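Structure in structure tokens, see below.
All protein chains but one are shown at their positions in the complex.
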Amino acid sequence: MSVRMDATALAAFLEREFPQVHSDFVIERVAEREVTVRLAVETRHLRPGGTVSGPTMFSLADVTVYLAVLAMIGPRALAVTTNCSIDFMRKPANGADLLATCRLLKLGRLLAVGDVLIHSEGVPDPVARATLTYAIPPEG
Amino acid sequence: MSVRMDATALAAFLEREFPQVHSDFVIERVAEREVTVRLAVETRHLRPGGTVSGPTMFSLADVTVYLAVLAMIGPRALAVTTNCSIDFMRKPANGADLLATCRLLKLGRLLAVGDVLIHSEGVPDPVARATLTYAIPPEG
Amino acid sequence: MSVRMDATALAAFLEREFPQVHSDFVIERVAEREVTVRLAVETRHLRPGGTVSGPTMFSLADVTVYLAVLAMIGPRALAVTTNCSIDFMRKPANGADLLATCRLLKLGRLLAVGDVLIHSEGVPDPVARATLTYAIPPEG
Partner (left out) sequence: MSVRMDATALAAFLEREFPQVHSDFVIERVAEREVTVRLAVETRHLRPGGTVSGPTMFSLADVTVYLAVLAMIGPRALAVTTNCSIDFMRKPANGADLLATCRLLKLGRLLAVGDVLIHSEGVPDPVARATLTYAIPPEG
């Protein structure tokens, strides 16, 4: 199964369909069943103590799986998250961007499941992990 | 075990510690191990199709459990989410506020666990459910 | 929506389709979108220290949601669990049976979501909570 949308196509889709969030995210890498997205951390993403907020990390995990699904099935705006489990394991490094990498573990006709690891750039131990399930709308 | 912070005290705490998000949330009700928070839905919370975004619902669930913990243990800014599972079950009703109710199922010395149901105001079937674990920092 | 299988019908179904586990479980109560199941705790369910094993509690949560789904849709052996999140919050009471109560939060055409609370009989604080998603096979 080959990639149907590359980083440029995914970025254009994100800009068109999600104008309110697309500027937070940079698509770093797209491969078969694997996508990496960068969050350029800014002050509005932070909580007291300088940590990136939980909702920001959820948002990063969510968009990364979404893009990994779209990369394989092509543009469908209406795929929706049905479930997420997320573990926050360490405080992100101060001043570092976050990098989220999704591996699609399942890409069925109706459901897709993706695992995400989030790292502070340059730090080997992960900040967070998440698994998300997307319900895929019927084609056409 | 009695409530240590009422709605007024929790709102003041939220405003002081989380200035970037407090205006989204209204604390509707505080009781022993149970808190209800309203999200006044605005355009910036929406996704294509008029649905409230996943990160917005995550954020609502997260703050509701946080406030339910603080209501019982008193103000400690550094309690952190360690885990969340969330199920998105229905599209929220157009134009309705969201109401999240947390029940604390566990309030231990180190860990607290809260269950959250999110409803569109006036609609009986829940939009989402979540369970969050908070790590509680040692006192003093 | 009314109940299609009562406790007697569900117990007969369980005995026929799951002969290896049915004797562990007693169906205590069946109502619209709500089922309570008892686990008569025996030595084979225990771990060192006298606690009921995690897999035993998972099994109890799983069967309780399954029965709550079947009670509403009628007998279909092939509904499968796609996702579970479970929190183990307290040690069960020594020598007490476990009671699991499921509320179905969603009963869609393709997916059902149920919340479960597990208590030691007679103890108000829950031992565990779980949420399970079932994929429902097409009818006929």
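Letters A, B and C name the chains as they come in the text, with residue numbers starting at 1 for each one.
The rule we apply is simple: contacts are C-beta pairs under 8 Å (C-beta built on N, C-alpha and C of every residue); 3 or more make two chains touch, one makes a residue touch a chain.
The shown structure was predicted, so the numbers you read here are calculated from the model rather than taken from an experiment.
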item	value
Residue touching the undisplayed chain, where the options are A:Ser85, A:Thr101 or A:Ser120	A:Ser85
Among A:Leu14, A:Ala61 or A:Val113, the residue in touch with the chain that has been omitted	A:Val113
Touch criterion as defined above, residue of A:Ala12, A:Ala31, A:Leu78 or A:Leu105 at the omitted chain	A:Leu105
On chain B, residues whose C-beta touches the chain left out of the figure	82-83, 85, 110-111, 133, 135
Residue ranges of chain A at the interface with the undisplayed chain	85, 87, 89-90, 105-106, 113, 115, 117, 125-126, 129, 131, 133
For chain C, the residues touching the chain missing from this view	17-18, 20, 44, 47-49, 51, 53-56, 58-59, 62, 77-78, 80-89
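The rule is short, and it goes like this: only the chains that are shown with their structure count from here on.
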item	value
Distance from the mean Cα position of chain C to that of chain A, given in whole angstrom	34
Averaged-CA centre spacing for the pair chain C and chain B, given as whole angstrom	28
Geometric centre distance via CA averages, chain B-chain A, whole Å	23
Residues of chain B whose C-beta touches two or more other chains	85, 87, 89
